[in-house]
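Selected chains only, in their assembly positions.
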Amino acid sequence: MSRLLHSLYLIVLFIVIIFTILLLISPEPVMAFEDFVTGPFSNIYNTGNLFAIAAILIICGTGVSISFQAGLFNLGGEAQIYSSALVGTLVGLALPEGSGFFGILVVIIISMITGAAIATISGFLRYRYHIHELISSFLLSGGLLSLTDFLISNTFRDSKSFLQTTSKLPESFYLPSILPPSNLTITILIACTVACILWFWLYKMAGGYEMRVFGLNKDFAEFGNISSRRYTILPLMINGACFGLAGALMILSTQHAAIVGFSAGYGWNGIVIALIAANNPIMTIPAAFLLAWVETGTRTAMAGSSVSLEMSEVIRGMILLMITLRFFKNRRSRS
Amino acid sequence: MKNHEGIQLQHIHKTYASNQVHACDDISLSLELGLKHIIVGENGAGKSTIMKILSGDIRPDSGKIFYRGAPVSLTHPEDALNLGIGMIHQVLHFFPELTVREHLILGMKDLKPLKKIDSESIDAHIAQICKTYNISFSPDEKVEHLDAVSRQLTALLALISRNVEVFILDEPPQEVLMIAQRLNEEGKTIIVITHNINDAISFGDEVTVLRGGTLQGSYETSTITREFLANRIMGDHDSQMLLSGGKKRLSHQSDSRDLIGNPLVILEHVSGGDLDSQDQVEDISLEVGQGETLAVVGIRDNGLKALESLVAGYKQSTYRQTSGRIRILGKRARESSYDEVGYIPSERLSTGGAVSMSVIENLIMPWRRDRALFRSSRIPIYSSKRLNKVAKDVIRDFSIKGSTQDSLLSLSGGNIQKLITARALHHEPQVLICADISWGLDIKTREALFNAIEVLKSRGMAVLFFTSEVNTAIDEADRIAILRRGRLVSIIKNTEKVTAQSIGEMML
Amino acid sequence: SKQEEPQDSFNIAVFVPGVVSGSPIYEMLAAGAQSAAAEYEHVNLNIIEGGSNQGEWEEKISSLAATGKQDVIITSNPAMPGICAAVSKKFPSQYFIVMDGYLEDNDHIYTLRYDQEQQAMLNGHLAGLVTSSEMEGANDQLTIGLIAGQEYPDMLDLIAPGFLAGAKAVDDAIELDFRAVGNWYDAAKGAELARAMISAGVDVILPIAGGANQGVVTAAHEAGIYVLWFDANGYAQQPGTVVGSTSIQQDTATYDTLVKAIEGTLPYGEAVTLGLESGFITFIEDDELYTSYVPEKVRTAQNEYLEGLK
């Protein structure tokens, strides 16, 4: 009962906070608020997009959860998504035009391998040379982001496009749509499957158990004969593969081409999701929907009431911060 | 009124939110300053909890605390320290990378953020305290290289250098107890939690008994007997029998086994250890036979820890075997499976478990890849039912207080020890390698544990037991190997003639 | 109130692919749309900023179209026709207007572009005059500079060639030093490029690089050479350094187009190119900063060329 009351109280609090912010900055706060709350569900397109965004966030968040659970810090997500999406796209472009399902599979696998490879470098450096993966992933990411920018806007640029982008993949590479005309494809199903599988692995299988022990207590892990090489490298590899998958799915379902900077922010958001979800893959699903809802909500509120782009970012940041705040306070008081 | 000059705890209640355990149920205590107080009680009785409350480590749900007549509010250990109340937890929290000196600097009261650190005067200060209390170790030693006793001493040193008046010691080893005696002679108040009834009566002035979170009573030690105390601790069970356990039980059993059985553990000229420290052994040869307990006694950082690690094959990056041969059941260290060799490490919490994981998860570590835990032998997915069953069995067999889903952190110190022990014994291994297993167990549990080990021994289990406590060795071993400065002095049969004193002399 | 006049109201969404403030061309787009909306009671105007992530533009326009409430979505930039066409496939009943872009034969999209080649020729001609002039900052070398934010088709196919052609109309020996910053914001890198050009003997530069323009002006001012401006009146940027400016009347063009759209007379499906003769592209001659800093001889020659092109 008090649990219920508490949830109610939280919801009311949210509403008040969001409304206050809108009141301060929007010329039409009531409408903006309505747009914010209901906007994401006001039409199929927005709802579909909410799901599409959530799908990518789930995958990123799940990946980060895995490395966090192993006590590893991957700050290179931005590049792991972006670079592997580019590699996937290039391979897709090199395949015959009508490759269809097979082509999609190849793009996904190649992207996952690329993402995993990038992250694995950091794992290897950590294991072999004791270079903190946080440092190496961050620095590597900086270099790779620039390299990818360069490759997209020079080497592989579609000279016929006004955007800085590679050529588009042929239509046979598009993932099947759910809810057209929105961007939603079967990504959401893939995302939930990935989250469930990794959850299952983490909590119901020996490998996941070993990894969690390794993350919590290295001495205990050694006591139990758990390989420190495996669990320094594998979690980062999984994390990188998830980012690669996210990149590939964004390309295959929404962008259909690697556009400069298209995935910006998802690497960081993956970390945010993992932290909100307390590194539990299943919990990344609600966390991702929350984040996606805020994202779509601010977009529709902005579209409906002439809130400037910067202001909408401010609202978004505030709301996320509030959510995180309440969420953590809540979690803490429970323990 | 004398009491107003002391420490008073009034109507303290504490229920842990995570598992709703009522660890302190209306406890009121009055502790006179300048005396030696003893707290006793079974595992999980609430001893640590009430003392953590007094030292500001955890907050009570309700109740009042008075110190020298004034009500005090303790929300942080620092609050208690500022009043002069300091506690040494049995499992200490340290910064492994710091040296002893650095730890002591941390404890200094007059440390201001913008004050320069003067290491010379600090060294002088340490040297002086060490001299006064006859403690020996170098301030440059890194804490991670210290054994549990030295760590306790470091913590004690830090409290002394902070001019603490009231020392709370949670199950201190003998070394610490000896210093506590001196401190008391200087007028300090000592509060000791212990399971050792002999210690309680010989050392303490007053003894307080807790049971199941409630206060059973406080008594002046001069007025009570061991039997009475045991009775208060355990209730009306046959505490008589338990008190006289130990060697008595051993002597009537070992008569029938003069011959050492088939050797299961064989060490031949083993040398090695932590090459960066004193903790090394040289040329160790010994055998442990079927159905036999061999206790290796020695000083922990003079080779005992090294030998334990080498035999268990643990921490191979630190402890290296430089020569010799170790064979356990004919295999090298670490090559046997959990139902062949059980290992109970000396560092319970740091290497024996993951504190934030549940009881189940801590239990299944050795047999985590056992098909019996999976849903079916084909699909390697854990079956919750099977996991729970295993955990419940263990909890029942070893009467652990706690439920399967609780985190290890929420068990009392003794119960954690039980769990780690239970894990090693559950699959009835042929060889048991263990260190100080009775550490922290109450009398009943200790008895039950050694009985369980006896049963396994009668089925042929060999026990290799590392300890720094001579008395434990004499109580529980068939043979005793004495380690001095990394070398074996001798291996003797544990007969009636063997005394703590004779062994102690050989160790030095 | 939205629901009371569903029949009458006319909703316009302005999608700015970037942010309004700081970009003259988008400021004019917004201003033109605002003045058109102000003329009609029943017109509601919404200006939406799309931000700099190109990957999100399509999605953001789509979500505008998805509301189904917008009678027309107007946007501006050469990349937008393609994006609008893609959105149009998903929302076939939505009408679009794309300024500064070109796309034929989509009966729901009206595009309007300015003849950037002509505009560049005007800048180029003045550049040619300046570099070969006796003006204080001009040298003997016949090299002019063009600094772009990025290399994109219109830049490479229309602007750069137009710029050079205008200059060659002055003296066929004039050469072009063309460089790209790589983005539209980095003023420091703009300045570095300008300095490199200056040390290579360039004495007049046309920057078309957004925020990086400012760096070019700074470097030019330090070195005492000249800068030309594109798209909006830029003389006040640095009087005496900015000695020539073309402009496009995107505000008027937007206003005119939207009025037609509101009146229902806009021929969707058409693609219009506005040249010099239309009056929407001009070389700004009547600015005091132009007349006071640029010698009469140069101004006369430029005026002749301008009239000749019309």
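Quick notes
Letters A, B and C mark the chains in the order given here, with residues in each chain numbered from 1 onward.
To be clear about the criterion, a contact is a pair of C-beta atoms (placed from the backbone, for glycine too) under 8 Å apart; a residue touches a chain by one contact, two chains touch by 3 or more.
Just so we're clear, the structure is a prediction, and the values are computed from it rather than from any experiment.
Each kind of chain appears once in the view, while the complete assembly in this file is A x2, B x1, C x1.
The rule we apply is simple: only the chains that are shown with their structure count from here on.
Viewed as a network of touching protein chains, the structure reduces to a simple linear path. If each chain is reduced to the centroid of its CA atoms, subunit A and subunit C end up 37 Å from each other.
Subunit B and subunit C have Cα centroids separated by 79 Å. Looking at subunit B, one finds that none of its residues touch two or more other chains. Residue positions of subunit C touching 2 or more other chains: none. By the touch criterion stated above, subunit B contacts subunit A in their complex at residues 17-18, 314-315, 334, 343, 345, 347, 350-357, 361, 364-366, 368-369, 380-382. Within the complex, the subunit C residues that touch subunit A are 13, 19-20, 46-56, 59-60, 62-68, 77-79, 82, 90-91, 150, 152-154, 182. On the side of subunit A, the complex with subunit C involves touching residues 42-46, 49, 153, 159-165, 180-183, 254-255, 259-264, 299-300, 302-306, 308-310.
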